[in-house]
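A single protein chain has been omitted; all remaining protein chains appear in their positions.
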């Protein structure tokens, strides 16, 4: 396993990590979750990603039970939670980024995960109804109390992250260390364009999600629509299905598959390696519902070396979506 | 129930809330207090207001016992205390806003209320004999320790609140979030005039008390002086009785009653709705000694919509007390 | 004429103002420029917009001569310049936002405009090769020297403006007051979406350009391509011509013309009034090559009152380009 610094921070995170979204406490049995975590840990994965909202809190309970059952040193892994959407039950002060919810949600996550502190704690979305200042302060309070080690954001705009950095500076607090954006061959703008100055000037790290573009780049939709996918399993993901599984995107997936074939690798591994090649990616979060799939994807680092300039140019020709800053 | 942000903060507070002043541990039986809190909670009230000085500390004990007896999640309610006047017994360092008293009073309130933290903690009055700096620091210490979530003031001048904001800024601390001023059709200057720039420039929220002007706007004094009032029950309130129950004010109450009649509502509901209409009111604290009275007043939000420009003008004509900023 | 605050600043700027881009020193005779400025000033316009790059510096020379020839008090008007592209001749340190160029360009603009100070001084574009810190400091140096009164940006991203605000705060300098973005019915994203938090949290004002979308909303392209346009006159604007004069946009212009007809006004006045209705627009910069055209457009404020909810909805239906913040 390769380890990378989380942005400019000193924290070393495995280049590939394991997320529990849609799977733990939901799409898969707890036993499978246990197997997945064990495989990952044995392969050197040190980061397990979670959130209060995943399976309404159950994802954290499942992961907490697994962590509890293992003999893994607390120092050997990094575990996260995220606050914003609320776990079950919902309530008027159980969502968003108010100090009350940020703090109460942390306490609840610590309990569900059965740990004394979170390594990473994310603001899962921006909250227009709470001043960023209040959230930055709340994160710091938790940090000073030893309940979290690093805090960050997920799917915030560059502007909002800059606001959080400014507020932290102004009040002499610890600002955000990382952002968790969506990033894949299909969804590139935030990481390759919008965040450029955040990387250059502020050293933000990234823990990217959906590197396979919701399964599109697994190649499973290349020929026909299979039955046993997350879109079949979880009805509420219809919006994502519509956005990702367009004919145009599936056509791209087919062409990328051809490139993978030429390189003697698989499409998903090509897609993951392509993400890993971006120096602003600190870690690629893998989702997995099957052990075999995870084992396969964990070898994606081997493919990064194959991505020379020629291959990258060929991929770019297929993708046709390189984001550009405004020209004058 | 409608929920409002507490000023610019991210905390959502019910537009109507329940206070224990003069009633809990004093004018009413604990059983009635329990019924009042249950009714309020079921109607969506999420804020219960208290203070160390209410009934010499007994008000917090009563409320703490009730909270303990319920199965309400801690996340679902907001509970406050206030420091300044001291609970019983009094003592030289048991009053005011010194660091010793602010911190010791918080500990005592947590014990009486049987909670791990207060959501809101108020400086009940300004303390001329303690630097505001010392109090702001003490509040921050409690906040960083997780013993309070938001702190504020009650009956401070705009200048004093601005001093606290400036001190917090200077030392990089968390400043006051809210103020608890008296506000009603009869007592308007602070909220409508003195605090204007605090609202505009600093986003202070308000949890207003005495919306019925010490019972004047309940209408019970409109015809004659009844026997079973707080003024009969609590002898020490003579000063308030003299200030509120003037012939001029009672005449206003009679005319407002006529307006309420026309709108098909009651005088107290009209008076509460009028407070709720002010956008700088985060929550109106209701006092109640009878369940029927509370149930009735909790429907005051329905009346806000009736207060159109015409009705507001009629009310203004009766009140003749609109505060104005100095003209040049 | 209506006057508006330039964002949160205390400066009052006429809601309609006159810009010299493409016209002064270029498309029009100096005599016409003089007539245009006189008409504007007499109608209450108090802001005249300029830049070092307009006509390679000639635009400022023309405007300076006109200002010199009038008996207008310096207090009665606001004049701007912008730095980035350089005037003629160009040179390696005659472009960009280095301290050397920001300061030298200001001196040159003061000379060309024959004034002692600029009211507004804009960074005409962001400069990736100069730290924002250096530019903010340079602006402050000029401000403290009395050579400029307010500084701002043009076509910067929200992130970049936030960076400038943060740097100013950190070093205790005066941050940017205004931004000059393109804004019209056709180009809406920056003003209606990207800058939202800059308006809400930082009070940035805007002096918008191209309110008629490069002439598209004058209606002159509705029937056929006329000969005497800026696109005929200035060959280098081909990129703009291609971007604006699409068949889709011309079709929109035709439909908007029908709405203008119904309201008994003209298409350009409708388009200007629509910009003026946005509360985040401090002033709409008019370009004009003919006196009649300017006189007509200066009456656009009369149309704002006609834009009720129904009309706005009809316009939205034609435009189909309302920007939206990301939804979760």
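In order of appearance the chains are A, B and C, and numbering begins at 1 in each one.
Here, a residue touches a chain if its C-beta (ideal position, glycine included) is under 8 Å from a C-beta of that chain, and two chains touch if they have at least 3 such contacts.
Worth saying up front: this structure is predicted, and the values here are computed from it rather than measured.
Enquirer: Using the touch definition given at the top, which of the shown chains does the missing chain touch?
Expert: Within the full complex, the chain left out of view touches B, C.
Enquirer: Based on the whole complex, identify which of B:60, B:119, B:160 or B:241 touches the chain you can't see.
Expert: Candidates B:60, B:119, B:160 or B:241; residue touching the omitted chain: B:160.
Enquirer: Residue-wise, where is chain B in contact with the chain that is not depicted?
Expert: 125, 155, 157-160, 162-163, 165-166, 169-170, 194, 197-198, 201, 326, 328
Enquirer: With the missing chain put back, which residues of chain C would touch it? List them for me.
Expert: Given the touch definition above, chain C has residues 3, 5, 8-12, 46, 73-76, 78, 119, 143-146, 149-150, 172, 174, 203 touching the missing chain.
Everything below uses one rule, namely that only the chains that are shown with their structure count from here on.
Enquirer: Going by average Cα coordinates, which chain is farthest removed from chain A?
Expert: Most distant chain from chain A: B.
Enquirer: Approximately how many whole Å separate the CA-defined centres of chain A and chain C?
Expert: 41
Enquirer: Mind pulling the chain B residues that touch 2 or more other chains?
Expert: none
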